[in-house]
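Only one protein chain is missing from this complex, and each of the others stays in its spot.
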Amino acid sequence: MQQEKYAQIEKELSPKPPIMKNVIKAFLIGGSICLIGQFIALFYITYFDFTERTASNPTVATMIFIAMLLTGFGLYKKIAQFGGAGAAVPITGFGNAVVSASIEHKSEGYVLGVGGNMFKLAGSVILFGVFSAFVVALIKTILVKFGVVSW
Amino acid sequence: MKKLSIILLILGLLTGCSEKGTYIKNTTPYDEHSVENVLMSNEHVKLAKVLLYEDELLAGIRVNTFSRFKKKAIANKIQKKLEREYPDLKVTVSADSKILLETEKLINKKSEKNYRKKIDKIKSIEKEQT
Partner (left out) sequence: MVKRGVLTFHSKPSIYATGVTAGPLENKKSVFAQQFDKSYEDERCDLPTNEDGHKQLMYDAVLIALSKAKKQPEKIDFLLTGDLVNQMTPSNFTAHALAIPYIGLFSACATSVSSMITAALLADAKHANWIVAGSSSQHNAIERQFRYPVEYGSQKGATAQWTVTAAGAALIGQHTQGTPVIDCATVGKVVDMGMTDPLNMGSAMAPAASDTLMNHLTGHGKTVDDYDTIITGDLGSNGFKIFKALANENGLPHTKNFRDAGEEFYGNDPSFKAGASGSGCSAAVFFSDVYQKLLTGEYKRVLLLATGALLSPLSFQQGDTIPCIAHAIELTMEEVTAP
């Protein structure tokens, strides 16, 4: 049988991913995570000397800490299975990627195992995050120089 | 359960932020009317708490939801206008809700004992970058 013909049969019989359903689930889970983050930020603004701008740092740290606990107790993968991108895109998804890789490679020791593999999944997030921030800053700098927008 | 969640959702949408207007506490001989004029003439401002104390003018503002993206520019504009109106005062205008919250706390305080210390503190955290 030809590969093309098989690909056609396979496509016909395989279940289609429910995109609309996944998008709604991702919206709900991602939205809930951000809502929790907003409450934590408000907590830091109200009870500590943080402004809206400076509160983002302790908020991110707290969200990652919560994600770390959820990952360790095996709950985050269940949230992610339900929420998909909604659980992967917020900072908690990044925390989950780092912590899960650390747990996985603990058996190989702390230096080569945990240290060497911690950013196995999250490394590309850091690389492309920094790179895209650089590109955006470059574009904005040029636009400001030409007077199109202001800072 | 479904009905309850819909009702909660509608209530949440309706209640949002309902406080509006300009609240000014003036402990100085300066006239506070031009502050009110400047703030009320800006269509983006929803709520403002202003405190005039000794040589300080402290204003915390909240802008309309969809103006939040340019709230820094709005605060800067108001600051410039107020500086023109009150050349003798040190003007601090911020759209950060922390400043609004702290200014409100100061306004509601009965004694003016710790005002100097508190105002310095608010101005210092307002300047913090990270």
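Read from first to last, the chains carry the letters A and B; within each, the first residue is number 1.
Everything that follows uses one rule, which is that a residue touches a chain if its C-beta (ideal position, glycine included) is under 8 Å from a C-beta of that chain, and two chains touch if they have at least 3 such contacts.
Please read all numbers here as calculations on a predicted model, not as lab measurements.
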What are the shown chains that the omitted chain is in contact with? A
Of A:Ala41, A:Ala55 or A:Val99, the residue touching the omitted chain is A:Val99
To test your reading of the contact rule: which positions on chain A touch the chain that is missing from view? 1, 3, 6-7, 9-10, 13-15, 17, 22, 71-72, 74, 76-77, 79-81, 83-85, 87-88, 93, 96-97, 99-101, 103-105, 107, 121
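Definition applied: only the chains that are shown with their structure count from here on.
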Chain centres from averaged Cα atoms put chain A and chain B apart, in whole Å, by 34
Using the touch rule from the top, collect the residues of chain A that touch chain B in their complex. 45-46, 49-55, 57, 150
Chain A partner, complex, touching residues on chain B are 73, 94, 96-99, 101, 121, 125-126, 128-130
